[in-house]
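With one protein chain held back, the other chains of the complex are shown just where they sit.
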Amino acid sequence: MEDKKKPKSTSEPEKPSESTKASSGVESADEVVGASAEGTGNESKEDSVPRKPQKPTGPAGATSAKKNPPKRRPIKKGPTYEDLENDEQVQFLRERFGDDLDSAQSFLGQKILTINPASLFDALSFLREELDFDYLIDLTALDYQGEEKRWCLVYHLYSYSSGHFLRIKSRICEGDVPASVTPIWKVADWLEREIYDMFGIEFSGHPELKRILLPADWHGHPLRKDYDIKLQDQSWVKKHLKIRKIPG
Amino acid sequence: MGIDERAFQQNVVTTTVDSVVNWARKSSLWPMTFGLACCAIEMMAVGASRFDMDRFGAGIFRPSPRQSDLIIIAGTVTLKMAEVIQVLYEQMPDPKWVISMGACSSVGGPFDTYATLQGVDKVIPVDVYIPGCPPRPEALLYGVMRLQDKIDQMSILDDKRLVVSS
Partner (left out) sequence: MSRETILDTRELEINMGPQHPSTHGVLRVKLFLDGERVQDCECVIGYLHRGVEKISENRSYIKCVPYYDRTDYIAAVSNVYGYVLGVEKMMGIEVPEKARYIRIMMTEFNRISSHLLWLATHALDIGAMTVFLYCFREREEILKLFEALFGARLTTHAFRIGGLWKDFPAGFEEAARKFIKEFPDRIDEYEELLTNNRIWIDRTKNIGIISAEEAINFGLSGPPLRGSGVDYDLRKIRPYGGYEEFDFEVPVGNNGDTYDRYIIRLAEMRQCCRIIEQALDGLPEGPVRGKAPKIVKPPVGEYYSGIEGPRGELGYYIVSDGSAFPFRVRIRPPTFISLQALRRLVRGHLVADVVAIIGTLDIVLGEIDR
């Protein structure tokens, strides 16, 4: 727990010490609940001045707290998702894809486009052929367990000729089989194998979809949120390893 | 030491067979190149010129398990690799020793996960454990010296491996 300076009087708020001055952290469990309930992006403000639990002063203390409410520090806004509909590139893509482009946002200067999975392969081919996004930096997935569209595929693209950096996201449901982008970028081969290994998402049209990091006959997909971190496949262990009894 | 020094004038030394055999074994430990992760880099540093392991006779790293008598498990042992380690250990000829270098191979280290074996002694018997993450090169040399002390206490009449408490 953080050290807090002793309050000088019950009505004046004390300033927390330098090391606990939070630009975006919050100090107690109550404030966490309060902060997350407020929605996206504003977690970086300081909700209320942290203070030591005060001695019960009775009715006099209560009215003095009402008369002099604690001074709130000005709220410092953290980064938020910004809408990008006015961007030229986004408008060009909107013309081409219309409603398949679900949304266009930016966060901290990085562009994020969300595309409908039905036209994901066409959109990525278009980005490669027409807009010259020839470098697929990374391909990964996120697990939003509990939501209907559980998976979110994330593609990071870069164009050598124009220097643009782009992130493409696509939400798919459990059991969906998206198309593999190996025909477009050869690098996607192992990246998709890793997504299959860790999450269990299968890709159609992949040359050789099999496990890459875990043993070939392992059961379970570790990066799913419902897979416990220490869960080992006991049948695999029994079949392949001879665990010895440690003497003494 | 020995009887009849005066008769042979320092040209002959008498000792026990055990001492000679143990001295030969401990002074020419040939390790196998078996670096797995970060500890392997420190093992390479021990083989290089600042912390020279060759002065202990253990400088020749043999690539084949058939030609080595010491295996230094340096790095995290995953379940996929544990299978391989078992095969390699069985391929090494007797007498053979195992040094478990670092926290990961001793007890699993910081990686308490689905894919990591929590200690290589679950699959092969270990003689010396060296803690650290990674252990300093001097710590590895100390571990080799403790192994040499352990070898000193072996006897060729014993079939079982000695368990030394210190």
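Each chain gets a letter, A and B, in the order it is written, and its residues are counted from 1.
Assume a contact is a pair of C-beta atoms (placed from the backbone, for glycine too) under 8 Å apart; a residue touches a chain by one contact, two chains touch by 3 or more.
Since we're looking at a predicted model, the values are computed, not measured.
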{"item": "Contact with the hidden chain (one of A:R94, A:H156 or A:H206)", "value": "A:H156"}
{"item": "From B:L88, B:M101 or B:I130, residue that would touch the chain that is not displayed", "value": "B:L88"}
{"item": "Positions on chain B contacted by the hidden chain, ascending", "value": "32-38, 40-42, 44-45, 48-50, 61, 63, 65, 75-76, 78, 80-81, 84, 88, 110-111, 113-116, 133-134, 136"}
{"item": "Chain A, residues in touch with the chain not shown (by the definition above)", "value": "2, 18-27, 32, 35-36, 40-44, 76, 78-81, 107-108, 110, 112, 134-138, 140, 142-143, 154, 156, 160, 163, 165, 167, 185-187, 189-191, 198, 211-215, 222-223, 227, 229"}
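As a convention for this text, only the chains that are shown with their structure count from here on.
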{"item": "Chain A-chain B separation of Cα centroids, rounded to whole Å", "value": "46"}
{"item": "Chain A partner contacts - residues on chain B that touch it in the complex", "value": "79-80, 82-83, 86, 112-115, 121-125, 163"}
{"item": "Touching residues (chain side chain A, partner chain B) in the complex", "value": "214-215, 220, 222, 227-233, 236-237, 240-244, 246-248"}
